[in-house]
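Note that this complex is displayed minus one protein chain, with the remaining chains in position.
Chain IDs A and B follow the sequence of writing; residue 1 opens each chain.
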């Protein structure tokens, strides 16, 4: 069941050998659920063992999506002529005949569930390693509170969505009344990379708290404020942001002493024109306080709607013929590094590397 | 006025030399009515002689559809500059000039009306033979009641719609509570062909009556149930279905002794993405009973909506790039024969056969 990366993926810049978020655990139950990831229609359901199953959403006979059929035990019966498939994609029944042809299967996709999040592997099944799934110790730390938010549906390419999450500079202009303020407009951005993570960050020292922390942190005077955008290749973002009284002048590594929040974005490419961003947060304050969670979700919703408006307008503009090349500026360092990493990964997936030749293919003897 | 079948038709798999149903007689009156068949925009109206006229719906001058103009007697006056065409498509007036150029015409299409049904010939007019129009003696038989139903508008290719009408196997899965039941899931399907008719049929012996016949037939015990799907090339279907008490164990040819219904489908291709299916029935019970007709229409509407949902989902799936070929299974015999017949017809229409050469084109003399 090799699923080679083709020309289509290269054009779309889809990384196939990766874990993507299919949804929250609460989204999957008995019912068949249709979902498209990397242009691949999928049908998902939670089997009687509790495990979520993901299959290609296409009967191999007349192509009716299996999600239009019905679940019979842990199998799906196609709604057109009753061909039936188990959770591994194997055909277990063809009404009107006894033999089950080998080509009567649907692809099955590895699925893992962690901390209330359902992950799906869209690439070569043999390469799926659950150890590669994004994790962080705060999920299980009692000093931290994790809260699953919601999902943004964005009519934009996933690279634009993810790039926005390694770009602290947009905050001052897109979110002037919520997450940012004019105090940060000209503060330079630092960028570094480590393994599969690109980090862009900056500190805004000794400035009034932004709207979010006015509401949430209860600060009265000036604060030191930080933004660390960690983008995990291909498209999981951890935004570490927080504030602390300016007078304390803490070191970077002591951020836990302030009000600290991790906003997580799991960016799932649907098609070249559509992306789903599942967002949640972890915080080191108000553990177990559902009112605080709801209030923060409200603030996130307001801020993320501002991102969606910009991202969709940019996507629409990109579809037009361009008479000049776009320009890149100093603050683009994070996005630039990110796009190069993705291009390299896509190129690597589309190419088969055979190693060095043992001998030169041509040797001239004189 | 030759209308050669071109590349477009071959791609669409449209058979042009055939009679198609334009509508019920009740649909056509004084008003101009726009309709598209085989991608050909048409304007139709009933002339003062009572005959329905069908013209190309395009003024040859500035292309305004004639259906946007107005009827003046038995002519149509274009709504832009007043060019006027008679029922044969001939231009009878060009305002502002006296001469009527020969190229100022619109195509006219042969139309025939039978049993309350309006048929139109979309091919070469010289080949139009009213004797080829679908007919069956039950239309005029006092033991039978004919009732015109309605028209389904389906976002699907006509071959998928028509193929569904020579496919008894779908009934168990698409219509489990109306026309079918699980009792028939594995009963094999027989297929035969005779001239322009492909027939697929099966008997389900000694099983509980399906929903339709529970309501309509008033059976209490088990029944023998039959389904004969006669598909007349290119796209008229006669579905002969009925039930009779299982104990009587009748022979196939004695179906009139049971409750017998002919469901007729006149499948009219509009474009490669759109099809209209005019449906009606004839029955050997409840002659003249309009309540029974309305009740049956209601049951048909429920069942046909199930077909439309499947056919539109399949059509949508077919538009996507496919990474594997669809598979064919035992129950596909009817559809397979049907598609081959259509392919051959379309190919024949697209090819001019000049007969055998009188002499070989190359003879070698030694």
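Just so it is clear, a contact is a pair of C-beta atoms (placed from the backbone, for glycine too) under 8 Å apart; a residue touches a chain by one contact, two chains touch by 3 or more.
These numbers were taken from a predicted model, which means no experiment stands behind them.
Within the full complex, the residue among B:10, B:68, B:155 or B:285 touching the omitted chain is B:68.
From the options A:294, A:314 or A:348, the residue with contact to the unseen chain in the full assembly is A:314. Which of A:150, A:185 or A:347 touches the hidden chain is settled by the complete complex: it is A:185. Residue-level contact of chain B with the missing chain is found at 8, 41, 58, 60-65, 68, 77-83, 94-97, 101, 103-104. Taking the whole complex into account, chain A touches the unshown chain at residues 169-170, 172-174, 185-189, 309-310, 313-314, 317-318, 320-322, 324, 326-331.
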